[in-house]
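All protein chains of the complex are present and in place, except for one that has been dropped.
As written, the chain order gives the labels A and B, with residue 1 at the start of each chain.
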Amino acid sequence: MTKTAKKTSSPYAGRIAARGHFRTLRLDTPFQPRIDALMKQNDWYSWAGYRAPASLWDEELEYFAIRSQAALFDISPMVKYLIQGSDAEAFLNRVTLRDVSKLRPGRVHYTAWCDDEGHVLDDGTLFRLTDDAFRLCCQERHLPWLLDSAIGYDVSVVEETEEIAGLALQGPTSFAVLRDAGFEGVEHLKIFDLAGFDHQGGTVTISRTGFTGDLGYELFVPANLALSLWDRLMEAGQMRGIRAIGYTALNRARLEAGLIVANADFTTAEHALRANRARMPDEIGLGFMVDLKKGHFNGSRAIEAARKTRKLGHILVGLEIEGNIPAEHAIVYHNKKKEVGLVSAAGWSPLAKRNIAIASLSRPYGDTVNDDLWVEIYALRELKYEKMMKRAKVVERPFVKLPRRMANPPADF
Amino acid sequence: MKTWDAIVIGGGHNGLVNACYLQRAGLDVLVVEKNDWVGGAAVSRSLTPGFLYSNCSYVCSLFRPEIMRDLELPRFGLQVIAYEGGAVFTRDGDYLANYRDHDAHRREFARFSKRDAEAYDRYARDVTRQCRFIQPLLMRTAPDPTSLKPRDVGELMYLAKKFHDLGPSQMAETLRFWTMSISEFLDEYFETDVIKANFSISGIIGTALGPMSPGTAYVLLHHYMGEVDGSVGAWGYARGGMGAITKALSESFQASGGTIRIGAEVDKVLVKDGRTTGIVLANGEEIRGKLVISNADVKRTFLKLVEEKELPDVFLRRVKNFKIRGSSGKVNIALDSLPEFPALPKDAPSIRGDLHFTDSVERMERAYDDWKAGRWSADPFLDMMIPTTLDPTMTPPGKHFMSCFVQYCPPKVEGRDWTDADRDAFAETVISQIADYSPGFRDRIIHMEVRTPRELEAEVGLTEGNIFQGELTFDQLLFNRPVPGYAQYRSPIGGLYICGSSTHPGGGVMGAPGRNAAAEILRDLSKPTRHMSPAHDVI
Partner (left out) sequence: MTSSDAQQQVASRWTARHDVIVIGGGHNGLVCAALLAKSGRKVLVLEAASEFGGGARTEELAPGFRVSSVAHLLNRLHPDVVKELDLEKHGLKFAPADAVPSVSLSAKDGPLTLTGAYGEGLVGASSAEAAAWKDLRAQLFRYAGILKPFLSRRPPDLRGKMSITETLALGQTVLALKKLGKEDMRDFLRVILMNVADLLDEQLTDNRLKGLLAFDAVLGSHLGPRSPTSLLGLYYRFAGEIGGAPGSQLVPKGGMGSVVAAIADAASKAGVVLRTDAPIIKILVENGRATGVVLENGEEIAATTVVSAADPSTTFLDLVGPRELDTGFVRKISNIRNHGDAAKLHLALDRLPEFAGVDAVGLKGRLVIAPSTDHVERAFNPSKYGEFSAEPVLEITLPSLADPSLAPDGACVLSAVVQYAPYRLREGWESGKPKFLKAIMGALEKHSPGIGKTVRHAELLTPADIEARYRMPGGHWHHGELQADQMLMSRPAFGAEGYSTPIDGLYLCGAGSHPGGGVSGAPGLNAARRIIAMERQS
């Protein structure tokens, strides 16, 4: 029996050529020249080693671009794997939680994957490009896990983060922008559909997906076509209020949509220094993905056993909190006394006009005991904490449901 | 004749830490040091005009921050400058660098293997998990598993609970980890030889083991548990050389009223009716003390300073069986100018860190095979650095000091004593290895000091020149260190204690043995220990 370790070493010349990387600790994405030109705040942050905009010119207006116009957000730093081969479907069925055989070519689904103990390694989107080709898009890096999972499957896994540029175009006018940019047939894309479109002699993959809960699309393109794609969209969108945005605005939109972020709203298993911080899908609101009927997949035994023996300690819930003071990282109490959890993301929702939050609670709180929940907010105001106990109510996620997200054909705003 | 409350034999860092804590508890403490300078193996010596050499220990990381704070070392002039990088040169003309920045680190690994690049996070998590388990033990006295005293039983329960709290799968990982070789451990994460060599380094430095020896995965932790200003696992230089640490310690000691005598070699520890009464110096002078604390290694202390008849047989047998094995040498070089390494880009930060030339685990292990056969390694492993790239105070302007830690180097050459010719031949293997990667290197050498275990033992008093005062193998860790039954800094002789690296938790410029010994002494004296910070929490 030989150990299967796929050699992925770059050739010697490439190795030498790449060694100057230490001079630039934060990489530029393929869209960087355009973003730099629009960046007025110089408000950058590091996203997976890339220089990414927190806010470009006005974080509130950037948010409203998502909800009222069209917002362009660079998602190139997302980690991307191309998974190909006759066993690709079987392989992904073993790795991820959902039933991949139900994902038709030209479709996308949101999924997650677990380690042996049923602890979530990451969540991400799976694009089925053809019968035997998929693209997996996520926050964290998983090449060793994917390669080791590939033992016994006819499948290849290639990391292509740098080679593929990604853009999210989100907002009510996003469809009109794409149509006006000449992407013929884009009107046929229903939610979670994807299709290839011509661009400058290459292909741009457009899917009707996003991270905002709004009408929106995601576009993937080889890095060398990135700038022309950007220009094509910007030009077409000029009259539709298209704006480049940063993460602060996006984060507010994703909270309204009730979407979670790895290593913000839950700790991924490979990053958990404290073993008890790892979470099962049921504990972070992803239980709906678990398909125990599809046959064995990583973690299925552990998840099934935990469900049977009621060993699921936590639950992730949406909270509506009285008042309008954001409850970021506040402690959640039951009966104002017993500590039962923590808020991982919170803010005022301009769209719902509600004070909302995502929180992780210890069961049964948030599960069967939902009354008498409180959050303790420490609001720092001119060097003094204004402490307050605010009533919290467990509510459905998403906090905001927009019919235009799903409407067919997409609305022409 | 004056009777001191406590006499500390040896002014190494642990002796000084111990003395500081005792003096600050109100005892009248005398430190006696055989050399004309204090510092033991943490010294900066001027061996050629204008140059300061960190001629034994050469890096700072493991020194416990709690001790630095208690003894106010920054106030007494200690400055630690963190490394900016490090690299392993490969024989094909390239190198693998270590960068502090997480993403740069990953991209560097990706030059060799995309898989390895993405394996690093899981590796770091797993090693950190092991460190988090071990680290709290550093500043605690090891329990005696054969004892039924409430304190020992309580401490054992604490360990058992801590272990149990890891949860089943992590318990299993921990059990495995403890007895693995660093090479086997790395095989489970990485595929690239140079990347494995890069991480193996910390598994072997200071030990008489090769990277394929079981137990070297644990040694890795021993080197990872340091912190520089809260940055765990970071390494740095002490400004002015390693002597700056012991200089700050001796100033702190003296500022609190302590007394140091240099040039005072101890010949004997006086024992009367099973209790120590003081010491006799080599010149015959007798110094009385209620307590004697030895910073010398356990063999030197009990086989040379104490008469055999004073010690129980079983203790004596165990001391004789304690394994102190010199495995390393040191070549310290004064350079006329900064050496060039053509493989390294001129602006790479690696030059301001630790440099290595051993690019495979096999080369490291073969170097160890030479040691087992009683020879110095023909293709040695070097841990080399040029602290003057960050600390110009050590040399005249434009000149540099280079420290080369060399492994492996046996305490005896094929069973006989070292000769000067051996020493020169040993140095030549080191110089020629550097010169292979740095053209013109020989021409830059102004002065060189070569230290084999012979020199280390003669000057510093480290038996066999072992830098940890005893091997870090299972039979000599925790309640077995230095010997079973006497792992709590006490000895069979009343009032005689040991506080050097021979004791738990072991070697490295950490200060924990000296501090832990002081805590035990003050406990015996029923003195308060409010001036001693408890170990930092690991939460």
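As a working rule, contacts are C-beta pairs under 8 Å (C-beta built on N, C-alpha and C of every residue); 3 or more make two chains touch, one makes a residue touch a chain.
Computed from a predicted structure; not experimentally measured.
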Contact residue for the chain not shown (choose from B:Arg366, B:His447, B:Arg523 or B:His536): B:Arg366
Residue touching the undisplayed chain, where the options are B:Gly215, B:Gly289 or B:Pro410: B:Gly215
Candidate in contact with the missing chain, chosen from B:Pro168, B:Pro342, B:Gly398 or B:Pro528: B:Pro168
Which residue of B:Lys323, B:Arg375 or B:His536 touches the chain not shown here: B:Lys323
Hidden partner chain, touching residue among B:Thr179, B:Ser337 or B:Thr419: B:Thr179
Residues in chain B touching the chain absent from view: 145-146, 168-169, 171-173, 175-180, 184, 187-188, 209, 212-215, 314, 318, 321, 323, 362, 365-366, 369, 372-373, 473-475, 479-480, 484-485
Touch list for chain A against the chain that is not drawn: 1, 3-4, 90, 94-95, 115-117, 145, 148-149, 151-153, 296, 298-301
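Going forward, only the chains that are shown with their structure count from here on.
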Complex contact set, residues of chain B against chain A: 92, 94-95, 97, 99, 101-104, 106-108, 110-115, 117-119, 121-122, 125, 128-129, 132, 166-167, 169-170, 189, 191-192, 345, 347-349
Residues of chain A touching chain B in the complex: 5-10, 12, 14-16, 18-23, 25-27, 46, 48-49, 117, 140-144, 147, 159, 270-273, 275-276
